[in-house]
Structures are given as structure tokens and as C-alpha cells.
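Just one protein chain is left out here, and the rest sit where they should.
A, B and C label the chains in the order they appear, each numbered from 1.
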Amino acid sequence: MSKLIFERSSPGRRAFNLPGLSEAEKSCRLHIPGKYFREQPAELPELSEMEVVRHFVGLSRRNFSVDGQMYPLGSCTMKYNPKICERVAALDGFSSLHPLLPQLRGGGMLTQGALEVLYETEQMLCEIAGMDAFSLQPSAGAHGELTGMMLVAAYHRDKGNRKTRVIIPDSAHGTNPSSAAIAGYSVTTVPTGPDGDIDLGKYEAALGSDVAAVMLTCPNTLGLFERDISRIAAMAHKHDALLYYDGANLNALLGRCRPGDLGFDVVHINLHKTFATPHGGGGPGSGPVGVKKHLVPFLPTSIVVKRADGTFALEYDRAKSIGYIAPFYGNFAVILRAYAYMLLLGGNGMREVSENAVLNANYILAKLKGRYDLPYARQCMHECVFSATRQLAKGVHALDVAKALIDRGIHPPTIYFPLVVKEALMIEPTETESREQMDEFISAMLEIADLAERDPKAFADMPRTTPVSRLDETKAARNMKFSA
Amino acid sequence: MSKLIFERSSPGRRAFNLPGLSEAEKSCRLHIPGKYFREQPAELPELSEMEVVRHFVGLSRRNFSVDGQMYPLGSCTMKYNPKICERVAALDGFSSLHPLLPQLRGGGMLTQGALEVLYETEQMLCEIAGMDAFSLQPSAGAHGELTGMMLVAAYHRDKGNRKTRVIIPDSAHGTNPSSAAIAGYSVTTVPTGPDGDIDLGKYEAALGSDVAAVMLTCPNTLGLFERDISRIAAMAHKHDALLYYDGANLNALLGRCRPGDLGFDVVHINLHKTFATPHGGGGPGSGPVGVKKHLVPFLPTSIVVKRADGTFALEYDRAKSIGYIAPFYGNFAVILRAYAYMLLLGGNGMREVSENAVLNANYILAKLKGRYDLPYARQCMHECVFSATRQLAKGVHALDVAKALIDRGIHPPTIYFPLVVKEALMIEPTETESREQMDEFISAMLEIADLAERDPKAFADMPRTTPVSRLDETKAARNMKFSA
Amino acid sequence: MSFVANTDRDRAEMLKVAGFAGVDGLFSDIPADLQIARLNLPDGRSESEVYDRLHNLSHRNAHNLVCFLGGGFYDHYIPACVDELASRAEFYTAYTPYQPEASQGTLQAIFEYQSAICRLTQMEVANASLYDGGTALYEAAMMAVRITGRRKILLDSGVNPIYRNILYCYTSNLSIEFCEVEVSHGQSDRQRIADSLDESVAAIILQNPNFFGGVDDFTDIAALAHAKGALAVVSAYPISLGLLKAPGSMGADIVTGEGQSLGLPLSFGGPYLGFMATRMEYVRKMPGRLVGETTDASGRRGFVLTLQAREQHIRREKAMSNICSNEALCALRASIYLSWLGKQGLRELAMLCAQKAEYAKTRFSAIPGVEVKKTTPTFNEFTLALPCDASVVVSRLVDKGFAAGYPLGRYYKGMGNYLLVAVTEKRTREEMGMLAEAMEAVL
Partner (left out) sequence: MSFVANTDRDRAEMLKVAGFAGVDGLFSDIPADLQIARLNLPDGRSESEVYDRLHNLSHRNAHNLVCFLGGGFYDHYIPACVDELASRAEFYTAYTPYQPEASQGTLQAIFEYQSAICRLTQMEVANASLYDGGTALYEAAMMAVRITGRRKILLDSGVNPIYRNILYCYTSNLSIEFCEVEVSHGQSDRQRIADSLDESVAAIILQNPNFFGGVDDFTDIAALAHAKGALAVVSAYPISLGLLKAPGSMGADIVTGEGQSLGLPLSFGGPYLGFMATRMEYVRKMPGRLVGETTDASGRRGFVLTLQAREQHIRREKAMSNICSNEALCALRASIYLSWLGKQGLRELAMLCAQKAEYAKTRFSAIPGVEVKKTTPTFNEFTLALPCDASVVVSRLVDKGFAAGYPLGRYYKGMGNYLLVAVTEKRTREEMGMLAEAMEAVL
């Protein structure tokens, strides 16, 4: 059992060391009255630096990660995170830059390098997504969605439209309906048709003049390209409903197909997926939002502009802007990594990404479809979604399959999402997995399928190779122990 | 089983990416005749960058290390390596400095910062060791010894002394006799007396006018202070034999006792031990050599001097110097870490080092002496040497004790060294281990002592928790497979 | 360089296995007219060229100015072990710990982070992180709305103006009513607050120290709020909690803040770390992920994401928040940083900052024409009244090598001559002296 850091604490131990005060500084009396002081110092752990190091090194070794294992977590695009991107993000000239520095002189003259990074990233994203402008401020995909919905609202308000609803397919990620709701809209859910595309009839029926936007993921979360996308767009636009693109799955289209060309008005992109910035155990991410011309005036404050003399500036004075969605310019160090990644790949490399991501997924699909049920029997895009229904018949759940994979040294796919697939196993290898590694994964999956038929009870105590075995989630929810 | 990187290779895979050539460059023909070319490219492995990363991350996880485990490897001073020292060693202004740069202008004007580091390190080492000058060039302890022996030879040559022998106690580390021999001396071994000090009578008998030097470690490798050190020194000096100090154990004396004050003429210091630079899986180290005045003229070329104007220069023109023992100024990045460490500790911190190192070792000694044989029943300095003879009576060797410790998550002590102790277990906790961690170690040792009595056969298949169990060393020597 | 592993040969074989004649077939679901031939972007470049480019760009920033800029974002020293540990591949290349058995490292680290935030703020439960201090405050406001069922919020004007802008932005479609309460003499105005509080108020939002650097004890205000059934929301600067009364002991119901100062580089605005803590009774209304302790079948302790019914992936449009990816790695950094400081270290650090700020004040007050505002006690940031436009002074000081502080005129009308100066443990006596001298020279 791994001790909590608080359990390793011993009074008086210290890792910290701080500069001393000069006599002159020491002689200054604090002018803070006693009542403002805290009575007891916070009970933070007390350890030597080596003990801190061993603790966290030890914790790190209790994790699966992309650098350790194949991590085909569907919808999350767990591709390789190039190490050069870490190196550039650590450059002093970026990492030690105070965000208020631009305001100290002439709208950004003190941070031209950083502003150039932002500007060029926006320009590249415009080309990649087929949009007219980008804001890099959102901190993650969901944050981008919310920003997008606020842009939608601002657009309609500006036009005097009265809109109350957002249409979202039932296969959508939970953040989509949540973002729409949090932006003040009610959500109308449209079902998926039998072939995995949106049910067009039901979609048409759901549309109406009160619809502010339609939020789609494309390819959708079933890993399938929405084949009627042009009609879907046209139908939405007929009602002056805007089409929103959840860019979580852009890896499938990179360099080959652009959301802007498909008719989307607003998009967000997950830099931590398509553009290889590390996921950090659950963030930080970055979810830039791109828009077509008619939405540009509403973009968040500030935006980066290029002056006639080639210098860059931050523009704050924008009458129609929705305002501040982040304190500054977005998750700059994440954007910086993505920028480096884009330079590394270039236009040619990006096209290789989608080609290989889609090929890898179809390769897995082909190899597994005989043994796992495929709810929508079509070629897939960058991920393939199976159902463990056949295994369930023997009492083996998607969760069991997942735990068995852990014991085989592979991080499980996303399970139980999308919700429209029973016992979903959503597999996204990404373009960076090698054929050999995928073959290992495939063997493991086939072995698991065998085992499910032969000895379904064997799964109960998996995983066995991890520091803990299956954890009691009900107990966690009941006990409500959230801190030491 | 962990695959070799060559076994992960697949033709055409590539991690590498290189800058392109401009047209102008491309158009230049190589003027290398065909016969100078190699016929086949070297069969290096071909992997994607992610595969390279996973391979080495995987390998790293098959290691014990200071940051992972207690590592009380006697004589090696496996103390904590402060992370700040890694940070400063990575500073561009040091790491990208070409060693020939000083020669491009005015004896070092282009590298004043680096020379100041070297100069100040030398000054501090002089104070710490009680010597008059230091050369930082040796790359490790043994390298320092060899340099020291060459200084001894130069000294005697300069004085016209004819000396052929070096006296070394039987407890000495193997590098001592080896270094003396490689420098051209024959070695006279003097036994350890019954109380762990050198046998004074035998020592006196061994001395003579042909003795160039006496090499001592102090405290010696039994972890015991050489109590007759002053007499030993005086006796050597009577014969104009120089006294050499193997500084591997300086951690015991730091800030409290200086080899120079004990009568040593030449010393080496292991920066990778006493001064906390990381051991790197077996180097790089740094083994600066310090000398008293009478040996200064012989120091290796170059030396760093401080000019009257406060600038620093490299002096090459030194008639009596033994010459080049390293291409440049030593393992600079290692020295840099040690310099940072010395600044962090200061004089006060260094004294804490020896106090705590010695206390920790005596604490372990007190707790284990009831259950393990102590060949020299004295208080120890920074390490304590037990013998597993009591366990051997049951058929349990020092090696078995070591393997049992591995299964308990602790790196074993040094075993079978010093050679004068049968079944030696040489335990050096260093000052950075906490009492709790030592208590864990002690419990493990006591548990092992119990087990040795109760069930000596249980050791045969230990360790069990490692990726491989006990390896067949004879087979390795017989098969002579040294490469893939 | 696309980091693709497979070779042409691999691809050819795989296409065959998958039943495709060629790569284009993989995309046959996409109508041909919606496909492009190529992106209008330059070809990829090598790692060393990209490094050179970025290295050059990094030098086109004035990051070497001696930093007295604060405004909620501080130039604290980051111990090397924070960088080293947080850059362990197993931490930074993992994702959200959906599979707890394969993610105990991340889960335990977050649990410890939650614990540290609780102890720091003296609250009962903290979430796993939010995007930043500003959005955390917005989430707190919405949480208060959910808890109270009311839609009016009092907002102290001492709250960071950037955060106030964020609150306005996010709620602009939600018919939430804000009422800003002006500080008086740099301190929250009890009278005005009492006058504005009524049964329609969901929460009062306060900040400590406030944007002018003023330190306060909000116990009385929290009591006033509670008396009207409103919540007290406090945004706090975590380093100050080494010294100052914790919001929890003032009666705060929700505490948020920006965690940047806990071992995160300034990085031109992000990634940062929004923390949030509350009372246990409100936990089900709290946004964000939450790690809880449990056991496995053999009774071994382990950690899992829990109370997920609050979250978007379960509750969709009814979730407490839409947040999914948060700032886990930043929370890890904060946790390492706080572990490095420990109980005594945080206190000493806070003392150091406060003491240095007092010293700086003595230097500035010696400059003719400069007045240190002393109406409220301060922690490590304070306001100077200059004899002329602060932004002009600041620009002149840039030429002398200083980022001298933040001119208040931008966000506070009538405060054009006011400068907000922050002092951290990194600022030496010499630097403070030199800034004072430089300021005297440019005035």
C-alpha cells in the first residue's frame, strides 16, 4: 500500500529552503494586525526533499501512460507527445513571461515573440479548419464548446433572433449538451439512425426557428463520418441555426477535409488531442475556437492582430465581443507545444496523420470484427466502436474486457461511451502506434474473447497485476472521503 | 522478458528527422572517393520516436535507484542528488560551451563564468580538504588516484629520489593498488590489525627509502577512523614517502576534520560521493586531486588562475607539470553540480553532513549488532561493516541477504568488500536517509536474520519481485555474449 | 515529421488486411468535393530547425525585466524538484484516471492535492481542479445560484477586475444580476454590503488580499451574508494563506483561487490552476472532478473518481458544470510544491514576501511625490500613488530593466496615477533599492 504523503510527514522535516532577509529587510515591521493572521499553520506534510522525490517517483510508477503503454482510449487521441515540444515550452523566454507584460508598453511590444506564436497558431488553425478566425483562449474542449455557445448566443442577440434550443445527437459527448445548457439553452436530442449517421428525418423534425445551433462531432463518436453533413448543414442554415463542430475527432480529417468546408460556422479544436500536447493526467488542455466571418466580431477579448509594420498587438476594444472567457490568452504553454508540433508536421505531415490514424483504426476493426460485435458495420474513421454484447451473453462486461487488457499491459479503450452503444468498447489507436504494437493489442483482445467464452468467471478478480485490484466505487461514493 | 532495442527494430522506421539542405548546399559534390565509404550502413535499430521512448522508459523501470529506494551501498555514498544541481547543469550558457573556446581569445576571456566556477570550486575544496591547490581534471576516483600517483612520481623524480614501492593496506579498495601499479609502482600490502586500524608494526617494517607513497583511505573501508594517523604520517614522511588520501570516505569527516591537517600530501575527492553528484548508473564522476605546496608545480595542465584584475585565465605553461591527464578541465558538468551543492550547503551544512552520516551509521550499527557479527566492535564513522558469518553457519551468504533485501524494496549494501571481512555487508546510509527509512531497513535486516535461522533454504530463489531472478554469472562468462 | 511509426510497407499490408485498395478508400465516406488536395501550409521541418525558431522567438520577449508585476499572478521561485517530478512521463502522458487500477499514481496525487487545498483553506472538500482562478470564481457563483435558487450576486470591487469581467462574460445569457459594491479606502465596505444584502442575494463574492493588495478578515461579512441566506464566496491567494486567516475560518462557503503561485510558471497566462473548496453539505452541487478513497477486494486502500453524477458525462445537460479535462498536471505541480514547502515552509515563505514588501514600501515612500497607500494592511502587494500617469512611469522603467508593477488606470477610473506593486521572495533588497532609485529618476 502506498502511503499518503501526509502519512510520511514528520514534524520539523524540511525540503524547503528560502532566501534569507537582509538586516534592512528584517528590521521592517509587518503592519498586519493580529486578527488577520491565521492561528495555526496549514497542516501540510513535512518531509525532506528526498522523501518528497521518492514519494512522487513512487506514485508515477503506479500509472499507465502513453510513454509506457499503448493507450487506445477512444475519443481522447492519446498519440505520442514529442519531447521537443516539452523542451520549447520550458524555454525561459516563454515560461517566465508575466501575462500582464504586454500592457506595460504599446500593446504587446514587450512580448513580440509570444504574440507571434499566438498569431501564427491562429493562422495555421484557420487553414487547417477552414475557418476565418480563431481564439486560442479556451482551456479545453468543453471550454471551447461553452465559448462557442456564447458566440452563438451573441450572434443571435445581435441579429435580434430569439432562439432557445440547441440540437444535439444522442451519440454526442456529455460536454456538448452540458455546454449548451450552461450557456442558457435547452437541449433537443436527436437519435442516431440505424447506420450510425444522425437520423435525418428526426433531425429535420427537431429543427425550427427557435433552434440556435446544431452541435455535431464529425466523425461522430461512433467513429463514423456523418455522410449527410452537407444536407445537415443546409437544413440548419435554413433556420438560421448555426452549425457547431466539436473538434475532438479532427485527427480523422486532418489535412484532408476541413470543418469549414463542411458547412460548420463555429468549431473548437482540442490541441491536446489532434495536436499532440500531453494530457497531463487530465489536463491542462487547450480548446481554441474558430469561426466563420459572420461570427468574428463576437470573439472573446483580446485578439492578436498583426500591424502593418509586421509587429503584433493585442486588441481589447471590440464592441461586440462576448468578453473575457479566460484571464489572458489561453493556455499559452500548451499552445506553444501545439505550435511546435504544427511546424514539425507541416501540411504534408498533417495529412499523414489522418491517413495513418484512419488506417490503424480500420486495421483493428478488420482484425477484431469477427470476435466482437460491431454495432454499425461500416468502415470507420480514426476509431472503431465495438460492443461487448457477445461477451455479455457469457456474463463478461466491457469493464471486464478493460480490466483484462490492463493485465496484458495495455490501457483499455474508452468503455460505455458513446451511450448509444451497449457495452461500448471505443478503440482509437492514433497514427503513432506501430503495426506490431497493434498486433499485440489485437492478440490480447482475441485472447480475451477466447477467455470470455471459455472461462467467463476468470475476469472477476482482474486486474491482478496492478498495485490495487478492482476498487469499490460504491464505497467511495458512500464514504465521501475526499481528503486526508 | 524485455526485448532488446534491436529486436524492436523494423526496416524503414524512423525517429530521426534532420534539417534539409538548401539547393546551394545540395549542389556541392562530395569529394570523398568511393573507397573511403562504408559499404553497409551500421545495423542500428530502426524505431519510431515513441518506440524509442517506450523502450527506455521501460528499461528505466527495471532499476533500483536513490530516487526510488534506500540505497545503502557502502563506500559509494549514495546520498540524495539535489534536483537544483541538475537544473544548473542544464543551463545553456554552460552546457553548450565548447571546450576550445578559451583558446580563441586571451586565455579564457570568452568563458569567464565557467572559469569562475572552476576556480571557486578549487578554492572551496582546498579549504575543505586542507590542501593548497586542486586540479579538477580527473574524471573519477580511480582517475584521481592515478593522477595522484603520477604527481608522486614527478615529485620524486624532481627531487632525484629513487622510489619503486607504494604501501597500501589490505583493506584498501581495488583501485588503490591498481592505480599505483599502473603508475609504475610495485605494491606492498600491509595487513589490518585486530582492531581495524592498520597494523602499525607491519607498516613500519614495510616502510623504507624506496617507498614512494602510502595510500590510505580514512576512515578506512571498514568505516573506522585510522586512530594512529599522525604517527603513520610522520613515519612515512621520515622516509620522504608521500601520504596519499583516497577521499572516497570524506563524507565522514566533512567540515570536522581535514585530510591536509592529518598529514596527507595528496588527496582525491569523489565529487560523485561526498558532493552529491548523481552516480549515473556507474558514472560520470569527478575525482579532483588536491596537493600540498610541495606538489603544486607538478599539477596537470592546465590550471585556472585568477588575475590581478579579477578575471580568470587558464595557465598552460608549467615546466614541471605532469601534463595532460584529461583533454580539458575535467568533467565540467559534474563539477558544476558539486559547486552548486557546495554553495547550497555552505560550511555549516557540510558539518551537518558528517554529523548525520556518522550518526546514521552508528544508529544502524547499534540496532543490528545483536543479530549480525561485527568483526571490529568499535563505533564506526559513516558506514558500518558487518559480517554474515553467523548466517553463513546456516548456509545463508551475504549474497543471500542482499537478494532478500531487494525483495523488501531496499538496495543491498556493498557485499564481499572490504576483502578483509568474510561475507562482508558494508552499510552506508548517508546523511540523507531518514530515521523512518532506516528503521524500515533495520526491520528488514532483522527479519532476514530471523529467516536465516528459521528457514535458510528460503533464500535460494530470491529475489522474486524483480523482472529476472538470480542470474547465472558463470554462463555469462562462458558464453561471452557481449553484443546483440 | 509526423511521428507515424508505420512504413509504406506496413501500410500496404494493413490496407490489404482492412480491405482497401488504397489510402483514399479509407476516406470514401467523405464526399469527394468536400475533400481537399492539400493544406496550404509549409512542409514539416526538423526538430532542430523548429527548436531554433522557437528559441529565437523566445528571445523576442522582455522576460528578463525584474518583475514587480502581480495582479493575481506572481513571480515565485519554482523549486527544481517540482519540474523534475511533474515531468515524469508517467504523469504527463497519462489522461484522466478513468481506469483507477491503472492510474493510482494520478488518483492518489489528486487526492493529496485535494487534501492540501482543504488544509490551506480550512474547508471540508476540494475538487480536482478547474481551469483557472477566474473561471473557478464563475463556477462558484453558479454553484451559489444552484444552492440558493437565487440569481443575484454581490461583487466586491476589490475582486480582480479580470475575474469580474469573466463573471460578466459567462453569465451574460443567464439572467444573473450582479451588484458591484465599491470598496472604500481600499477595503470592503461593510455598510454598503449590509445595505445591498437581502433575501434575493445568492452570494457575496470577496477577495483576500483584494486587488489593491489589502488584507481583510471577512468573518463579519460572511455572518451578514448567512443572516440573509446568502453564501460567502472568497477568492484567495494561496501563498498568503501561509500567514493570513483562512477563508474557512471566516465562515466562507466556497473558496476559490488561482493556483499559479503554487509552483506553476507564469507562462504568459497559462496553463494555470483554478482551485475550489467548499463545505461537505454542498459537495453534490460542486463542479469538477472529485477523487475519493475506497478499498479493493482485499481491503487495500485505493482512489477513484467519485460522485460522478454531478458531471457532464453522466448528467449531460443537467450537470453541475461542463468541465471535462481540467488542470490535473497543474494540480500535481501545486501538490509537489506544497509538499516541498510543508507546514513551516509555507509560513516562512509568506512571512518573507510580506516582510520584503514592507521593506519595499519604505524605499518607495522615501521618493518625493510618491505615496504608499496605507489605508489597509497589505500582504505582498500594495498600491503607490504617483505624481503622474502610472503607465508612463512604468514604460520608462521598462527601459531601466524593470516590470515595475501594474498601472491601475486601465480597470479603475480615476486611478490613472496608481501603481500596483508586488514583491515575492525572489526580489532582493538590491533590486528593490534599484527600482526605487530608478523610479525617483524617471518621475
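One rule holds in what follows: a contact is a pair of C-beta atoms (placed from the backbone, for glycine too) under 8 Å apart; a residue touches a chain by one contact, two chains touch by 3 or more.
On a predicted model such as this, the values are computed, not experimentally measured, just so you know.
Q: Which visible chains touch the chain that is not shown?
A: The chain that is not shown is in contact with A, B, C.
Q: Any idea which of C:L15, C:A62 or C:A80 touches the chain not displayed?
A: C:A80
Q: Among B:E145, B:D400 or B:E423, single out the residue that touches the unshown chain.
A: B:E145
Q: Can you say which of C:S28, C:S48 or C:S184 touches the chain missing from this structure?
A: C:S48
Q: Of the residues A:S48, A:S387 or A:T466, I need the one that contacts the missing chain.
A: Only one of A:S48, A:S387 or A:T466 touches the chain omitted from view, namely A:S48.
Q: So that we can see where the missing chain sits, which residues of chain C does it touch?
A: 47-48, 51, 77, 79-80, 84, 87-89, 425-426
Q: May I ask you to list the residues on chain A that touch the chain which is not drawn?
A: 10-13, 17-20, 47-51, 53, 57, 82-87
By definition in this document, only the chains that are shown with their structure count from here on.
Q: How many angstrom between the C-alpha centroids of chain B and chain A?
A: One centre to the other, that is 47 Å.
Q: So how far apart, in whole Å, are chain A and chain C when each is placed at the average of its C-alpha atoms?
A: 19
Q: From the C-alpha centre of chain B to that of chain C, how far is it in Å?
A: 45
Q: Can you list every residue of chain C that touches 2 or more other chains, as numbers and ranges?
A: Residues 1, 3-5, 10, 44-47, 79, 81, 83-84, 89-90 of chain C each touch two or more of the other chains.
Q: Provide the list of chain A residues touching at least two other chains, using ranges where the numbers run on.
A: 13, 49, 53, 57, 61, 66-68, 80, 82, 344, 432-434, 437, in rising order.
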